[in-house]
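The following block contains the structure, expressed as structure tokens.
All protein chains but one are shown at their positions in the complex.
Order of writing sets the chain letters: A and B. Residues in each chain are counted from 1.
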Amino acid sequence: MSTREPRPSPESSALISAHGLRKSYGRTEALRGASLELREGEILAVAGASGSGKSTLLHCLSGIVRPDEGVVTYGGEQLGLLPEGRLGELRRSDFGVVFQFGQLIPELTALDNVAMPLLLAGMRRGPAQQQAGEWLERFGVRGQAELRPGEMSGGQSQRVTLARALVTGPRVVFADEPTGALDTLAGEQVMTALVHTARESATAVLLITHDAQVAAYADREVVMSDGVLRSGSDDVVGQEAARREG
Amino acid sequence: MSTRHVLLGLLAAGPCHGYDLKRQYDARFPQARPLAYGQVYTTLQRLVRDGLAAVDGTDSDGGPERTLYRSTDEGSRELALWTDQITAPAPFVTNEIFAKVVVSILVAAAGAPTGPDGRKPDAAAHLRAQRAAHMERMRELTALKTAPGADLSTVLSADYALAHLDADVRWMTTTTARIDTLTAEVNAA
Partner (left out) sequence: MKADIRIAWILARGSERREWWRASLTLIGALLATGSALAAVTVAAVSGQVSLPYAHGLLDRPGERAGVVFTLVLLLVPVLGFLGQCARIGAVHRYRRMAGLRLAGASPGQVRRIAAAESAIACLAGSSAGLALFLGLLALTGHTPRPVAWAGLVAVVVAVPVAAALVSALALRHVVASPLEYARRTVPSAGRRAALGFLIAATSIALSALLLLFPVGRRVTPPVLLVLALVLLTGAGAIWVAGASSAFIGRTLTRRARRPAVLIAASRLAHDPWAAARTHAALLLVTVVAVGFVGVRAVLLDTLTDSARPMSLAFYTTGIDLAGSAVLVALAISTCALAVGTAESLATRRRGLAAQAAAGVPHRVLAEAVLLETALPLAPALLLAGLGGTVVYVGYAMIVVTASVPLLPLLVPVAVLVLCLLAAATSLPLLRRAVNPAELRFT
């Protein structure tokens, strides 16, 4: 089903790395020197209170926004040096984005929405719809294929959004509070689907959330506060384990 | 909640009478069960026996109520070790974490000597480290419940633990945000 084989992930290869990101919106300083690394195939949770700059971080890392200062590197290339057209291309082919609210085109059916990235890549309508249908099947929303976003439940439309983000086989998925508007069970379905597919195809995931139970789906966590990132201290846990044994 | 360590923490500020210790304990941990006098003295005696505390003198009246106790160097070291230790993440650990946070602040205020690895007790750092341990446990539980073929009882028990650990994490997050206010309040009392 996926057009890519799972990529091998060497131990410390950083797929995306960011150093010293600074970004201000008007007088609000959203990022104050944030740095992080996302490895191949890794699921990273970025936790923190609302207003701590998590969404801005995601926008900078995915090339949606250019930071005022700092460097974002993807696969060796600096995003800041790429022209707008190439950035858009990256977002179509290499990145997938899932936000909290509807990014689906309200007038298109679920099937057409999921097929859209493929159409943009030049695929013909028929094969695009077929592939889209398979992805909808994977997320258990095949029955909603002919419905419009307004006619589905929140959980269903988020799963369609997920299918749309993953249909081109991206290397990184950026998810900004994907379950924010959903109840516990619907959220669980979405997260399980996301993590399962990501692991299958070795897709890296950057997951923004303020919910610890959602963050628990990730491999590791970093905490954002006031525009700066603090690691979740995996090293402290290791030290503690060593001390208990010693 | 480890009573002996809390008493050691209360002694960090200076020598105290037994009844004074009980009064402070009840004041700082209003939601906990009030400490019985008998328990206080038994614990103090055990602390003295273990060399973690010592009798600092007796008032003229004599009798156990009037004995002054103080913490020893050994006691300070034991306390630093205890506050530094991460509490094993399981449901209903919040009281313990709270105790450690409060005691850390007390010890820091009293300018107590540093712990075994030369680090000063830092409540905020402790909360961060505790959160990391909680998240690690939550990740294990989540992997457990999302494993293919997990039966419903596994999922349900994992969910239960996750919900309570989540509650702890939420509490820790807000407490971290309030740590400055808490420090001022603890030191003022």
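Everything that follows uses one rule, which is that a contact is a pair of C-beta atoms (placed from the backbone, for glycine too) under 8 Å apart; a residue touches a chain by one contact, two chains touch by 3 or more.
Being a predicted model, the structure only gives us computed values, none of them experimental.
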| item | value |
| --- | --- |
| Contacts of the hidden chain among displayed chains | A |
| Selected from A:G88, A:G133 or A:G169 as touching the chain missing from the view | A:G88 |
| Chain not shown: contacting residue from A:A49, A:L108 or A:V228 | A:L108 |
| From A:A14, A:A49, A:I64 or A:V228, residue that would touch the chain that is not displayed | A:I64 |
| Chain A residues that touch the omitted chain in the full complex | 25, 55, 59, 62, 64-65, 85, 88-93, 95, 97, 99-103, 105-108, 112, 116-117, 119-120, 124-125, 164-165, 177, 180 |
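In this section, only the chains that are shown with their structure count from here on.
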| item | value |
| --- | --- |
| Residues of chain B that touch chain A when the two form their complex | 85-86, 128-129, 131-136, 138-139, 141-142, 146, 162-163, 165-166, 169-170, 173, 177 |
| Chain B partner contacts - residues on chain A that touch it in the complex | 49, 192, 195-196, 211-213, 215-219, 221, 223, 230, 232-234, 236-237, 240, 243 |
